[in-house]
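Removed: one protein chain of the complex. Kept in place: all other protein chains.
Letters A, B and C mark the chains as written, and numbering starts fresh at 1 in each.
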């Protein structure tokens, strides 16, 4: 197989199309901001954005006008507060309305699992006596065909056109390894029509083959591999860099007013050509300051069976 | 928390009761023969044995009379042939009939997943035009409540009273780490009322804490931890010892006749007090011969965030 | 200004201390950030030494080397005993009934402990769009016990929710939680003014204790319905010196959450 390694610009240009349903997943960990910025930069439109926890990157994308709809389960700037740009669109239709389809966390996870498993529905014990199903007709109920006749809620499969998954390392074939929080990266990738893997480093196949249990997403479902250090800033990559909490706090101020929001987008996205420019602009010291001391995993022995 | 470390004898005496549904799982890898032998030795009766792939250990247990029923998806001596003791009971009711409840592999896996998830049923796209549902009324059909109205099969949850899981290493609290083939060990453990973890080595918590993503079963669901090297022989433990293929071939001969079967049980189970006796009887050279050369995983960096 | 200012501790500090005591004997606890995180860590060091912190992000047995800034802080992962996917966390742990106790809060709560974290105003075009459920809906249904920590005010303790995100008690004993739910629903509410339980029969929030210096009138003025009051209404024990030391020196030295 030929290498799948490409640039973020090419990956987005080739694989993300106007009107697509796009999932940039990651539960606080490995949220690929660089992909979101490139999608803004290429001015994609009418996207349906899916994500369990829309946070700052979706505030940026939705405020920038790439999306007409949002599918989610928790909306906010984690540990800080609101997403002001998203709220302007929902509360004030400013500059235009945003269609929303909301679930609970488990509902979103199970939509990805159903999508990844080619199941027409997925049963969960949730939404009892909640108003959520009243505002989301996709949440339905079924009764167990067994003696208990238990009533459960069901959610439909979610099959993104494109899922973007960030990971610590991947091969040129797209075999991706992740450690630390896993979120629903694997499920979202398997559920998708097209998958972009963005890694801190592209490694030799031999590195992955030494520890196959660490592989979360196999190359077989991956279309493009982008090597992009710090692609998740201000989110984090376990063992590579820390969450830039100061930025999350700062974003709360930036996003409060459309003017400051637009100014930030111009300075940090539109006026830059690539994420490399973003890294350079923020300065080497900043990146150094986010690097943790090492905490090594130790090795296990798979044994050589020859 | 106090340590959960105990002996196989105590673990089986305390946690495995006549009439229980017992799952000793492991897909070719980490099949805990030592637990099966102890259950035979303690002469448990009327067990319902569950397992995706009943193999030699279940041939031994079922031939020894511990079980009245078998729930499974594939019955055989992998790579060798039949399970003669099981076949005598099914084909000739010799010495007594064996009740069976059979599924496909995916059906069994999903029964464990439903049990682990507290779901009343689990949907799968299987059994279409197969005779299996005709002989197993637990396999039913449901129709998707969404527009596609797809018909799927459903299986009920499987909740063993006891699941025995072998692993390479565990802490005294039962946090178990596995690498290599995972089978459905995790699902079977979470689905069970009581869980016995049998490990090649009990390790310090610090070993597990250095690589938390390697933990397959958390201590919270574990009742007993048994440290028992080579507990899976003639099956294998990745990195610790190889499959003893010669034994699987030999078993085909041993199990053909009730006499040779009984003689083997007497010599290798009833006349021995513990698995340690079994190891000693088989001889140190044999165990040496099964050990692979090392093939180390390499380390990853989790980072220290202080 | 803080009603408890003159008592040598803050409103948050007595909320934390009172909530921590509610965890006595608990084992597997679903933890959020902020106050609940401090509460759990205080309980671990006082009334609940066996408390296992389970983070919604999928981390077990965390040993954070710093105060986590979010439930997904990398410091929770390094040195923990296990990390799991979100699917397994919600399916094998929460839905399977392994979580003994969890914390919930919200913009609005009603007398039966139903919570709104979705919208203020009309759903279609809300006055305030709130975060939504997150895991709250499943937590409210499956966690064996639910502890609510909220400051009380007429706009948050309301007669009628604008949206019911996660179910409390229905108020109908026949129907209430009668569908194989693991959870028994909200079991206590700790506010800046007092502590509440829920009536067995009616599932209604019932004032159990007033914090030192707080009057029943203050409580009544701070909520949208006339609260049920326990016949043997008591006073919340003030935070002990030991509790305050742990909170101030160990758990929140910068006073991020406790000022």
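Following the convention adopted for this analysis, a residue touches a chain if its C-beta (ideal position, glycine included) is under 8 Å from a C-beta of that chain, and two chains touch if they have at least 3 such contacts.
Bear in mind the structure is a predicted one, so any value in this text is a computation, not a measurement.
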item	value
Among the chains presented, those that the missing one touches	A, B
Which residue of B:75, B:142, B:165 or B:220 touches the chain not shown here	B:75
Which residue of B:58, B:103, B:121 or B:261 touches the chain not shown here	B:103
Contact partner of the left-out chain, one of B:131, B:147, B:259 or B:288	B:131
Contact with the hidden chain (one of A:95, A:205 or A:294)	A:205
Residues of chain B in contact with the chain not shown	27-29, 52-53, 72-76, 78-79, 82, 86-87, 90-91, 93, 102-106, 109-110, 113, 124-132, 135, 148, 150-151, 179-184, 186-187, 236, 238, 242-243, 245, 292, 295
Touch residues of chain A, complete complex, unshown partner	1, 113, 116-119, 171, 173, 175, 186, 190, 205, 208-210, 212-213, 215, 218-221, 302-306
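Everything below uses one rule, namely that only the chains that are shown with their structure count from here on.
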item	value
Farthest chain relative to chain B (centres taken as mean CA coordinates)	C
Chain whose averaged C-alpha position falls nearest the assembly-wide average	A
Chain centre separation in whole Å, for chain C relative to chain A (CA means)	29
Euclidean distance of C-alpha centroids - chain B vs chain C, Å	41
Residue list for chain A, restricted to those that touch at least two other chains	124-125, 148, 150, 179-180, 182, 238, 242, 292, 295
Shared-contact residues (touching 2 or more other chains) in chain C	59, 73-74, 77-79, 83-84, 91, 95
